[in-house]
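Every protein chain except one is present and positioned as in the full complex.
Chain naming follows the written order as A, B, C, D and E, and within any one chain the residues start at number 1.
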Amino acid sequence: MPTVTPVEYEDASPEVREVYDDFHRLRGDTDIPEYWKAIAHHPQSLKRAWTQFRDVMQPGALDTLTKEMIYLAVSATNRCDFCVEAHTNLARKLGMTEQMLGELMEVVALANGLNAYGVGYQVRPSDLARTSKK
Amino acid sequence: MPTVTPVEYEDASPEVREVYDDFHRLRGDTDIPEYWKAIAHHPQSLKRAWTQFRDVMQPGALDTLTKEMIYLAVSATNRCDFCVEAHTNLARKLGMTEQMLGELMEVVALANGLNAYGVGYQVRPSDLARTSKK
Amino acid sequence: MPTVTPVEYEDASPEVREVYDDFHRLRGDTDIPEYWKAIAHHPQSLKRAWTQFRDVMQPGALDTLTKEMIYLAVSATNRCDFCVEAHTNLARKLGMTEQMLGELMEVVALANGLNAYGVGYQVRPSDLARTSKK
Amino acid sequence: MPTVTPVEYEDASPEVREVYDDFHRLRGDTDIPEYWKAIAHHPQSLKRAWTQFRDVMQPGALDTLTKEMIYLAVSATNRCDFCVEAHTNLARKLGMTEQMLGELMEVVALANGLNAYGVGYQVRPSDLARTSKK
Amino acid sequence: MPTVTPVEYEDASPEVREVYDDFHRLRGDTDIPEYWKAIAHHPQSLKRAWTQFRDVMQPGALDTLTKEMIYLAVSATNRCDFCVEAHTNLARKLGMTEQMLGELMEVVALANGLNAYGVGYQVRPSDLARTSKK
Partner (left out) sequence: MPTVTPVEYEDASPEVREVYDDFHRLRGDTDIPEYWKAIAHHPQSLKRAWTQFRDVMQPGALDTLTKEMIYLAVSATNRCDFCVEAHTNLARKLGMTEQMLGELMEVVALANGLNAYGVGYQVRPSDLARTSKK
């Protein structure tokens, strides 16, 4: 169970309901995930977090699916169980195939592994300039 | 300076040179980054890491630029300075514009921020099912 | 279940019982959390960890509630489920209101998000000096 | 150097100048840190990040100094060099003494250390209920 | 439940079965853990990950038990619940006693705690040279 009391629609203040309604408009008539209902215990957080999420994830130079896959990669790296589950679902709804997910996780595993060499051997950014010719 | 002695091409064993030559074939006649020269102090690591990197980053269901951007997102989340610098450069060479980088970093910042709520309020994966209708 | 066998009071060595008794003295007659009973499988760890915890969390220039909230912020950033739950409870017992928790988590989410820009764009500490006047 | 070109005041678009002016109003006539000038290469990021930072850090149930110390604790846990330096400075300007910083870092080190036991021994949140009486 | 469908032996392609058979050869006639069956949904990942795991964990200058304990230390630091459980079991099978596990976790907790001071006070690698004589 979350550590705060989730706010249900029927008990929500007008400020919270406004966000919930916006969520429904965007996602169709699906339910409000527990994640947002937990954040809603502090209405300003809900409004700020939802507005930021909605605006940042809009298509721009990157389409929404690419953004969702980046979000999922960050969540897996951050070891956030809930976030991984939620954003795997969201990316699939936007068209991520099992093959795409497989390649995405290979890059995530690769980067997490190879990042460790960079730090483990203390390769510094300024070292980029010092390179050896064949 | 790295904590191990970087292996220069002229001092490299045939096993290491084979990887360096493969690197040159793939990237054109550029220099070997310090990162790979540091890993080369343990030749098996170099061979394994380079082969994995080369194979995983090939285009598949995801193109190489998308993979590089995912790699960069993981590196920024992992706070790996060298990795961020190197993969920002690589992604740019593959066509990432400043607008794309800007949107990529917004998603990285968003996900790092919103992941924290998920853990901070202990929203569990199994909670996904328990949702409230309007 | 923990990966080690938790040590119950009745099975505990005198060294472990001494810590458990100290815990009871400090917290009133509550139960020993599983966390400490797991660490107790290695009595030196229990003694060191408990003594450090008890001494560091004493009021000083910062009061214990502020310290508990800092502890909670670190635990949420570290994605430690058990730690988040335990220290949310402890902070509430010390007087943290729901409004305070809401603001605390907003700062945690903000910092996790904005930290990512610092690394993602490679802003270095030494860059602080190079600033632009209006 | 940052991986993006920092935006100086004289080259900034009206949208970016508006944020820079707001920064000056809030902090007095100090310079714009490189951090914000780097984010400014993507003006929407700057506006969103600055607005969120300014609003979240306002005094509420927690005062601004407590919020800054929480921010610093998160930044140290996230190993973000720039962020640690910047927020140590900001907290000092708000009244954090060396004694307070010392106690803050002791809690940060304590929590990072003791969090590791929680995960390392797999103490689960649901384990909290199963406790032993003396 | 995993976010992908685990691949059972009887439904597996020849490429996946080859890895499963290799796993059985190495570990005796034990079952395939869910971890590998999840990765198997993307057969190239399974082959790459398993081959890397098998080869890296072979005894060399470090014996396999030491390698397993290092693997466990990394997993605890990364807050990976599944990984901690699996590699605690593997290390025990290789001879890790409860006393060794206790000392291992003390080092993990110590390092996680003391690392935080290094970042929190911004002690830089180059600072190593600047030291004071008695």
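Note that a contact is a pair of C-beta atoms (placed from the backbone, for glycine too) under 8 Å apart; a residue touches a chain by one contact, two chains touch by 3 or more.
Just so we're clear, the structure is a prediction, and the values are computed from it rather than from any experiment.
A.B. asks: With touch defined as in the header, list the contact partners of the absent chain among those displayed.
C.D. replies: A, B, C, D, E
A.B. asks: Taking the full complex into account, what residues of chain A touch the chain not shown?
C.D. replies: Residues touching the hidden chain, for chain A, are 72, 76-77, 79, 81, 84-85, 88, 105, 108-110, 112-117, 119-122.
A.B. asks: Spell out the interface residues on chain E facing the chain that's missing from view.
C.D. replies: Listed in rising order, the touching residues are 1-4, 6, 8-9, 20-21, 24, 29-35, 37-39, 45, 49, 52-53, 56-57, 60-62, 66-67, 69-71, 73-75, 77-78, 80-86, 89, 97, 99-100, 102-104, 106-108, 110-115, 117-119, 121-125, 127-128, 130-134.
A.B. asks: Which chain B residues touch the hidden chain?
C.D. replies: These residues touch the chain not displayed: 3-4, 41-42, 44-45, 48-49, 78-80, 125.
The rule is short, and it goes like this: only the chains that are shown with their structure count from here on.
A.B. asks: Could you work out which pair in A-C, A-D or D-E copies the interface of C-E, where over half of the contact pairs coincide by residue number?
C.D. replies: A-C
A.B. asks: Just the number, please: Cα centre separation of chain C and chain D in whole Å.
C.D. replies: The mean C-alpha positions of chain C and chain D differ by 18 Å.
A.B. asks: Based only on mean CA positions, could you tell me how far chain B sits from chain C in angstrom?
C.D. replies: Whole-Å distance between the two chain centres: 32.
A.B. asks: Indicate the residues of chain D shared as contacts by at least two other chains.
C.D. replies: Correct list: 3-4, 45, 48-49, 52, 56, 77-81, 84-85, 108, 110, 112-115, 117, 119, 121-122, 125.
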